[in-house]
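For reference, the structure is listed below as structure tokens.
Excluded from the complex is one protein chain; the other protein chains are retained at their positions.
Chain naming follows the written order as A, B and C, and within any one chain the residues start at number 1.
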Amino acid sequence: MTLGHEFCGTVERVGDEARAVKVGDFVSAEMHVNCGHCHQCRLGQAHICQNLRIIGIDQDGAFAEFVKIPASNIWKLDAAIPEHYGAILDPLGNAVHTVLAGPVAGQKVLVTGCGPIGLMAIAVAKACGSSTVFATETNDKRRAMAKKMGADVVLNPAAEDAVGKILAETNGTGVDALLEMSGNPTAIQQGFKSLRAGGRASLLGIPTENVPLDLVNDVIFKGATVQGIYGRRMYETWVQMTALLKAGRLNLEPLFGERASLDKFESAFTLLQGGLAGKILLYPNGLPR
Amino acid sequence: MTLGHEFCGTVERVGDEARAVKVGDFVSAEMHVNCGHCHQCRLGQAHICQNLRIIGIDQDGAFAEFVKIPASNIWKLDAAIPEHYGAILDPLGNAVHTVLAGPVAGQKVLVTGCGPIGLMAIAVAKACGSSTVFATETNDKRRAMAKKMGADVVLNPAAEDAVGKILAETNGTGVDALLEMSGNPTAIQQGFKSLRAGGRASLLGIPTENVPLDLVNDVIFKGATVQGIYGRRMYETWVQMTALLKAGRLNLEPLFGERASLDKFESAFTLLQGGLAGKILLYPNGLPR
Amino acid sequence: MTLGHEFCGTVERVGDEARAVKVGDFVSAEMHVNCGHCHQCRLGQAHICQNLRIIGIDQDGAFAEFVKIPASNIWKLDAAIPEHYGAILDPLGNAVHTVLAGPVAGQKVLVTGCGPIGLMAIAVAKACGSSTVFATETNDKRRAMAKKMGADVVLNPAAEDAVGKILAETNGTGVDALLEMSGNPTAIQQGFKSLRAGGRASLLGIPTENVPLDLVNDVIFKGATVQGIYGRRMYETWVQMTALLKAGRLNLEPLFGERASLDKFESAFTLLQGGLAGKILLYPNGLPR
Partner (left out) sequence: MTLGHEFCGTVERVGDEARAVKVGDFVSAEMHVNCGHCHQCRLGQAHICQNLRIIGIDQDGAFAEFVKIPASNIWKLDAAIPEHYGAILDPLGNAVHTVLAGPVAGQKVLVTGCGPIGLMAIAVAKACGSSTVFATETNDKRRAMAKKMGADVVLNPAAEDAVGKILAETNGTGVDALLEMSGNPTAIQQGFKSLRAGGRASLLGIPTENVPLDLVNDVIFKGATVQGIYGRRMYETWVQMTALLKAGRLNLEPLFGERASLDKFESAFTLLQGGLAGKILLYPNGLPR
């Protein structure tokens, strides 16, 4: 099977019934394909379809020369959005989905984990009126990046008492929202300890094992709301993301590092494995201009 | 300190500023006393006030001959509501708070744990349009009571594959809402396994230890919403509960077992320790009529 | 063009891609056909699609011997639901959409106008935990029917001071929710006067002219929420409606009047024009059994 989970490119052929897509359109796509008839699809929760198939995982993906995508999943890129943003809409969608899963205007927010999606979440939260964005991250480069993306308070939980500092900065109350982007059990637990009573915890990061939660103190007595976040809402998230990008409300330039011709992909992958926080743009037809 | 966490009785004296309460009123009371000025109080989340004090736990309670309660916490009992219902409004409020913390009309609901609050939750869910109420409980008497309260499917997780049966009865989809009333780690885990993707889990039961949750499969990939439920919303829950009772929508009679004069309290307590699901009414001035 | 806006019947042929529908299925259908790619469709608001087409109005409808309906719009009827209920799912969906557009459990509700959809709304509201259902209607037969459907207080606004009585019955507060089913300007105005501050008004009835609203007193100072209700949510409403019917929570039998063979349609139409509140069932292949 051909891998390749994210996609942007130009439409080469369209089926008969695809009235909103034209050959030559520059497009991205939601690579989660829903069945359309299960309980969740009927309830407007297509992103958690019971028969979900993921292009690039469950079927041939975008690393081939051509990829076949249902017309309904195609997302036309607005001309006002810089072309290279087309390459990061999938993870940006994760970030937008997470941030906008609850109130954010005037809210104190904690982002645990500053990989690319965490960094994007910082920018989205600030653009949407968050009053204070806290971020925790053990990697130095990523912490520096978090500052660039607009985080107000950036903490290294390996070196300092992150929970204590967050509580101190919030008069002992804690943050209104936890946006969990790391999947790290310790980060998750610290996130919950930093959350105020009545707050919301939106969990996107994927732990690799069971996480022992202090349900009584961190969820029940707190009257907290915990949300599992998966994929992107189809297609509310795409609408919101496009609107924010088109309006120039999200400056994601710090995220883009190297740009290289696709044939240089090996050195790019080596860079990424070094824990780089940003994104490397690979151009199939050589670098632009 | 005098214990006594729940209260109904007659008002003997009122302070100057208590305009809505009169001497002689037959009343119940919210025994959680909020501070009125913390972050949560200002946000309309008084039930999770940072400075919450509980009458009967943090200060003298209702087992004394008189109890002092802030006027704002007094809840006048409508004459249309049977007097003995006044004795169970605190736990009934827990049940109403839990059931109405999310959609219930036309929803499939699972109540895990059929103690008094779980039993009340069954009645509330049915009264509010739940299409199917599943209940799990290991105690035989309580399962019998669950049936009486209106549960459609009652399962004994100690003797049968409760999760498997719930999934089978829901076409493999799972229930729309989990109402967790047991605090039992196994019940919590089974509850999450029985929950559909996109469902809500409202947790009221209080586990006595950390609960290892399969966050990835049970919350994140499922796009589930988990809610900690504490106390009663002040006073939305009281308004809802009163309206349902006054309209005769809740038949809680099966819950009331023995009635005894207060001086017989010892035999009553012995009965309760035997795992009885219902409530025993004690009358301070002897049995009525 | 062939008329016929509502449909239930048996599937005769299915297209290649229609995986969830089989020949021989007994089905109903959402007769509003959405485009799938406009702003509203992308936001999960297909019922207000910008390019909505209605079968039986914008294209050939169900009064022909065969009707062509997109597979996505087909709704399979559960075997547990009485067959003749299949004939009224479209208006029942209007009622369910209206009632469940806001909270209803423990709420005082006013239904203005007791035509078939208003009558259904009464049953739905009661099934979903409404504490008191008020209904207003000038037609005697319909008022009698409203009582049968479960309305607690039925008023004739042509003969009595309906607003005054509703306010008196609610301690001067007014109802929590107005479900407007008449389209009559006077009923709309009286509905708003009967609504409590902070209540919701869900408008389904279609006035034939501009309605002068006292926006200041009835909406703004009241902090009211007014909702326009159109069609059925696709397909949340169908899921909810099916769940309520399957659970036997809605007794709509009083609505069904005459049953006749389709060739007797003329006398049926004459009956309807006389202001009958209920529904007449016409059988194309003669009366059952």
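Convention: a contact is a pair of C-beta atoms (placed from the backbone, for glycine too) under 8 Å apart; a residue touches a chain by one contact, two chains touch by 3 or more.
Worth saying up front: this structure is predicted, and the values here are computed from it rather than measured.
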>> Can you tell me which of A:244, A:268 or A:281 touches the chain that was removed from the display?
In response: A:244
> Which listed residue (A:29, A:128 or A:281) would be found touching the missing chain in the intact complex?
Replying inline: A:128
>> Touching the hidden chain in the complete assembly: which of C:196, C:249 or C:279 does that?
In response: C:196
> Touching the missing chain, which residues of chain C?
Replying inline: 38-40, 43, 45, 47-48, 50, 171-173, 188, 196-198, 203-204, 206-207, 210-216, 219-230
>> Take the complete complex as the reference. Which residues in chain B touch the chain that isn't displayed?
In response: 19-20, 35-37, 39, 42-44, 72, 233, 235-236, 238-239
> Mind pulling the chain A residues that touch the left-out chain?
Replying inline: 96, 100, 104-108, 127-129, 131-132, 152, 239-241, 243-244, 246-247, 249
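The working rule: only the chains that are shown with their structure count from here on.
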> Quick one: which pair of chains has the most contacts?
Replying inline: A-B
>> Can you compute the centre-to-centre distance for chain A and chain C, using the mean CA position of each chain? Integer Å is fine.
In response: 40
> Whole-Å distance, chain B centre to chain C centre, using C-alpha means?
Replying inline: 34
>> Quick check on chain C: which residues sit in contact with 2+ other chains?
In response: 239
